[in-house]
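For this view, one protein chain was removed and the others were kept in their places.
Chain lettering (A, B and C) follows the sequence in which the chains are written, and residue indices restart at 1 in each chain.
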Amino acid sequence: MFPGVNGFHWSPVHIIFLSAFGLVLSVLLVTLAVAFFRTLRDVRSGRAGAIAWHCDFEDLPRQERLCRHAFEGAAPGRLCDRGFDCRDCETHPKFATIETRWPVTLPAGLEYPETRLYHRGHTWVEPQPDGTALIGLDDLGARVFGAPEVVELPAPGTKLSVNGAAWRMMRNGASVSVRSPLEGEVIAHGAPGGQWQLRVKPEAGERAFRHLLSGAEAHAWVNAETDRLMILLSSTPTGAALADGGALVADLHQALPDAPWDEVSAAMFLNC
Amino acid sequence: MADMAWVPTTMLDRKFVPRGVTRCTPARFSLWLTPWCLLLGLGLWAAYLCLRDGLLHTNMDNRFAFGLWIFLDLAIIAFGGGAFFSGVLLYFFKLKELNAVIRSAVLIGFLCYSGAVTVLAIDVGQPLRAWFTFWHPNAHSMLTEVTFCITLYLCVLAVEYLPVLLRNRQFRKIPSFLVFEWELHKLIPVLAGIGAFLSFFHQGSLGGLYGVLRGRPFAFRESFGIWPTTFFLFVLSAMAVGPSFLLIMTRVAEWVTRKRLVLESVYVRLARVSGWMLTFYVLLKSIDTMVWLNSTSRRGGFLPWEYYSWEPFGVWILFVEIGLFGFVPALWLMRAGKVNTSWLIAPALLACAGVALNRYVLTVQTLSLATLPFDEFLSYTPSWQEVAVFGGVVAYGVIVYSVLYRYTRLFPQEQER
Amino acid sequence: MRVLIAFLLGLAGSLAFGWWGFPQLLYQREPQPLQYNHKIHIEKGSMECSSCHEVAADGQFAGIPRTASCGACHAEPLGKTEAEKILVTSYVAPERELDWKVYSRQPMNVRFSHAVHVNKAAMKCEECHGGRGSATAAEPFYRNRVTGESRNVWGPRMIRVGLKPGEGMKMSDCESCHEQKGVSAGCLGCHR
Partner (left out) sequence: MSATQKTSRTPRRYGMVIDLDRCTGCGACVIACAAENNVAPGAARENDRNSISLLRVFTLNNPTAAGRRTAFLPMMCMQCEHETPCVTVCPQQAVELDVLSGIVEQMPQRCLGCRYCMTACPYHARSFNWGDPSWPAGMEATLNPAVAPRMRGVVEKCDFCQSRLHAAQDAAAVNGSLDPGIYTPACVEACPTQAITFGDWNDPEGALAKSGETFAWLEGLGTQPKVRYRSGQNWLHEMAERGGAAPAKEERHG
């Protein structure tokens, strides 16, 4: 087979054989090497979070990939194909002009102030007059997860990307990675147990907030999310107790200790 | 593998199961695996016996130098052809429906090939000398081509399957794994391309294996260049039967898990592709048979009726292979979409049976027939060790498939129901 | 930088193991029964290779001399060395055979005809056996612990490019010589 090995001759058959074998093997190795070096490049240039989200998004269940305009009736049942990043979406502006079809009321007891913008991973963003923005867990998110035992916040100076990992929190064996609502640089941490978790300097320009929900649209989405939470919990042995249409308790974790919180939190915070 | 309404909190392996799908309890899963593990154990024991004492544990002999294993190897490699053909259809002919089964197809391909190589290592009996073929290959031998292509293709399949594995819930917690998966996935068409190239040659050279045997007039065929017609017929039949096998395996998986794993349209697409390829193959196979009976064989001094004068290998075998297992499923599969989809498994099974019969005829029947005029027709019954080795390989396939079904997302459409 | 140093150290370590450590593990050093000086026999005794190493009648084995042929000259010690004394007292006088380790002994499945190479092809002994015939001392013998064969069949050099005569007796060495001389033997020409 190889020059120098007993039985090899520089005959056409051997040359064709050797080159075909070498070609295939080198294509295979080059493919692996290219993938490896591109991975290194992506990780170094900070694109890892965005790419990981891309893969996660593909694997999300169908009902978690609905377009934002599906909730208020502008585009019923439409699936998002851009990883919840409406900043460059061509159809988002068109749908935004369509009148909502369904009346929206916020579920009882939940607070979603109009001053805040909301992200599909249950975080809110509050732009500040100084050009920074505060980030925290929204009301439903806070009720689902309750008081975390451990919170791992990114160090100031860390660059966040939209839908990338913002911070981790753990409680009672359940562990979630909270998705970042903004692209920007972490400036400061909030007080432990306080309203906001991160102060971020967002990317410049108007498009920085275009993908976030607000007002009636946010309320429609929260409605759908509450329903989804009910369905998630209803299939548990204790779930039936919840489906009474009443107000959500402040700490669901405590109220339903036997529910599969790892699963439910992962689903609510768009973890795979 | 079976159904479950909810994954209980107490489930030990809950953290490895993909989110959004339901899986049975570990206890039930273990119960499902137990018989397969026993079968695997029996196979390993038989393999150990063969490697310890030599092949006297088999019923092969100097006349039946190739036995059960060559038939089964040829058959399961033909079935595994679905892996490369689906890749080609998906990435080059853009049949997007096949995205629903491509991961399963690649895994089935990998299992078929690795299983075949394992059986080969046991039934050749000298795994320690396997490197001889790579170091001193005879470039004129069909078996050399087979060895090289299968080894390389096994590597390609392993790399192709890597992305699915990296999407396991625990692996994906390491962000660079997902990034690697994403980057590799962008390059998959390259791998599908070389996979198709390799498959073309080894499916073909497996056919050539018998077609070049000048000393076995029953198997010897006319050649185009260096390749006998069986080279091309094997490639075509693997392409024809690959999608059918995939259809069967997906149906079986649906039956075992009691879930709908893919949309009906995927079955229709698989069946149609299979039907068209099968029609093409059976037509060429008929022409080849006529040429062989009337020209090739007579030139070597052998009259065609002589081959079929031995019971039970009568002429019926030819009609069953080409007619019942050829044209019938071909026409049926081509009408997919117009006929009841849930019945498509029947023609798919017929098509697979036809290709298996083709491999059987070319291997076992060839060896049974004597070439010398005074020699006898011989029969051969595999020993329990031979059967057990093969059973072990089947068990290996089922176990790996079940485990990976449980812990990775083999069917992307599973969650959408 | 640190990675580079670690890599280079690892590389050096692996190479050192492959070049030096592994042969130590693989080969067992065995001394020859006596220190034998080929040179002195050729120069002072004005002998030739064939004086002691006779080609057998069937042409196959050149032969290691028996003690009796040593005794023809060494009935009494011919010098004052220790080896000389041992030869006479331990071997020649009691007529015991010397257990010489044969450097160039080939595996069982190899057949080599000295007659074809010496009589017909008129090759010199040095063309295969190198300068061993003019060495002043018997070099140590290394036995492969796995196969039991002599290390000299492989030869001392790891990189087998531009081998000099006598540096290896592997199949490829035989083959390249046959190729140079344009004589093919086929597999069973040299194997049995």
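Methods note: a residue touches a chain if its C-beta (ideal position, glycine included) is under 8 Å from a C-beta of that chain, and two chains touch if they have at least 3 such contacts.
In this text, all values refer to a predicted model and were calculated from it rather than measured experimentally.
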(request) May I ask which residue of C:63, C:77 or C:189 touches the chain that does not appear here? (result) C:189
(message) One chain is left out of this view; which of B:109, B:195 or B:217 touches it in the full complex?
(response) B:217
(message) Tell me which of C:26, C:64, C:86 or C:116 is the one touching the absent chain.
(response) C:116
(message) Touching the hidden chain in the complete assembly: which of B:124, B:252 or B:290 does that?
(response) B:124
(message) For the chain left out of this view, which of B:95, B:143 or B:293 touches it?
(response) B:143
(request) For chain C, enumerate the residues touching the unshown chain of the complex. (result) 55, 57-60, 108-109, 111, 113, 115-116, 119-120, 184-189, 191-192
(message) By the contact criterion defined above, which parts of chain B meet the unshown chain? Give residue numbers in ascending order.
(response) 53-56, 60-63, 65-66, 124-126, 129-130, 132-133, 135-138, 140-144, 147, 209-210, 212-218, 299-303, 306-307, 309-310, 366-367, 369-375, 377-378
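Operating definition for what follows: only the chains that are shown with their structure count from here on.
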(request) Using the contact definition from the top, classify how the chains connect: line, ring, star, complete or other. (result) line
(request) Select, from all pairs of chains, the pair with the highest number of C-beta pairs in contact. (result) A-B
(request) List the centre-to-centre spacing of chain A and chain C in whole Å, with centres computed as mean CA coordinates. (result) 73
(message) Between chain B and chain C, what distance separates the C-alpha centroids? Give it in angstrom.
(response) 54
(message) By the touch rule stated above, which residues of chain A touch at least two different other chains?
(response) 6
(message) Please output the residues of chain A touching chain C within their complex, sorted ascending.
(response) 4, 6
(request) Going by the contact rule at the top, pick out the chain C residues touching chain A in the complex. (result) 171-172, 175
(message) Show me the residue ranges of chain B that touch chain A in the complex, using the header's touch definition.
(response) 5-9, 14-15, 18-20, 134-140, 148, 152, 155-156, 159, 167, 169, 172, 175-176, 178-184, 187, 190-191, 194, 197-198, 409, 415-416
